[in-house]
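One chain of protein is taken out of this complex; the other chains stay put.
And now, chain A:
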Amino acid sequence: MSSFSVREHVPSILVATLSSTFGVALLQGTDALATMIAADSTFGSSAAVAVALASVALVFIAIATYVGAVVTANTFSTIIAGRTRTIALLRLIGASARGQRAAVAREGLVVGVIGAAIGALLGTAATAGILGVASLAGVVPWLQYSFLEPVLAVPVVGVVLTTWIASWVGSRRVLTVSPMQAIGASHERSADSVAHRRGRNAAALVLVIIGVLLLGLGILAGLVSPAGVLIGVVGGMLSFTGVVLGAQVIMPRALRLVGRVLGGSASARLAAENAVRYPERSTRTTIGIVIGVTLITMFAVAGGTFQALFDRLLSGEEGAAEASATIDAVVAIFSVLIGFSALIAAVGLVNNLSLSVLQRTRELGLLRALGFTARQLRGMITAEGAQLTAAAVLVGLVLGFFYGWAGAQSLLALVTGSPSFVVPVVPPLLIVLLVMGAAVVTVVASIAPSRRATRVSPVTALAVE
């Protein structure tokens, strides 16, 4: 029996499409760049350039695909939560839990294939379109660009596989559904079980500790040689992996902290509680944004610090302006590339808030019956969205600031001649853009759910099935 509903899977297909489009277009774009460089006789080894460009592209594609997979796992687990009764009924009449879970994973595979295929077409169309227009305009040379490199299989197959795996991970809850939930008064599950996570948390802690130690070592080594930054990079990667792995511990705390800032009104307090109600769900909802904001902030802070230092050292000298423009351009390109992952994460947040409102109809009806005005309800949902976004952005800012400074410190401590402390610089534009982005995500994420929530009639919501 197949319960595949396209409507239910639109957000997951969208996420897979975005990841695949991004991967395909980026690889085709870097390939075109390599073709242009090869055509330009001044460069020698063009094959090496092509490999280097593709490698950098693959890193960004991996980030986007990972974020997409986290979002999809979350979407699936939320969908499963909403299907509990149906699954229980099927279990009651004899379906096995494993069989049910495999069916969900098959849906994931279908979602992945559809998304990857659409993405491959859209990505190719985008690259061809941009190259065509740019060639006509004379910005890039008119060359024989290839759109069918074997490496393109990496993002396409990668998206299919990660979506499939994500649906498998997200469907774990199927195993916990008891046939009894189909009959009798089944109470809504109040919280995800957070047990059996000790091993994972311990691994996360070890990674963070080793990573931070290496970062410290990198900073110390940086006082002797700029090569210290290489130790720091390893430390940064390890510690950030630890943070992502242990997000389950970190994000609920951050959400509580932000929740307190929301204020003491009934809607704010309920919103604060709702955001941490399913810690696993909220963590997966926010971690994608944390990853994006951390990386963008890291590049921006490192770039800003770099620039401030060079401005001081090279003020008035020739080439200062060019160096500055190059740094700006690099930071901007990296930010846009990572911004794509953040966009995927934002899709996840919008989707999660809608689904959670849909699954809370009865509770919203109760609140309306007890005297919550439509306005208070809207305020509550917007506050929930704001809390999720703000917590993610704040954690990302703190982490990114730290990583950006650590990188700059280990690389640039010797720039002035003697070992010194590098003052971190936070570009104001970064803060402005992040706050604006967070506000946009919050508003967009809250519109549809709050409209739906205020349309809930208390009478229908409370009607006993």
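What we mean here is this: contacts are C-beta pairs under 8 Å (C-beta built on N, C-alpha and C of every residue); 3 or more make two chains touch, one makes a residue touch a chain; residues count from 1.
Just so we're on the same page, contacts and distances are computed from a predicted model.
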| item | value |
| --- | --- |
| Chain excluded from display, named as in UniProt, from "L-lactate dehydrogenase complex protein LldF", "Phosphoribosylformylglycinamidine synthase subunit PurQ", "ABC transporter ATP-binding protein" or "Putative solute:sodium symporter small subunit" | "ABC transporter ATP-binding protein" |
| Omitted-chain contact residue, chosen from A:Y66, A:F240 or A:F372 | A:F372 |
| On chain A, residues whose C-beta touches the chain left out of the figure | 185, 187-188, 190, 265-266, 269-270, 273-274, 277, 362-363, 366-376, 457-459, 462, 464 |
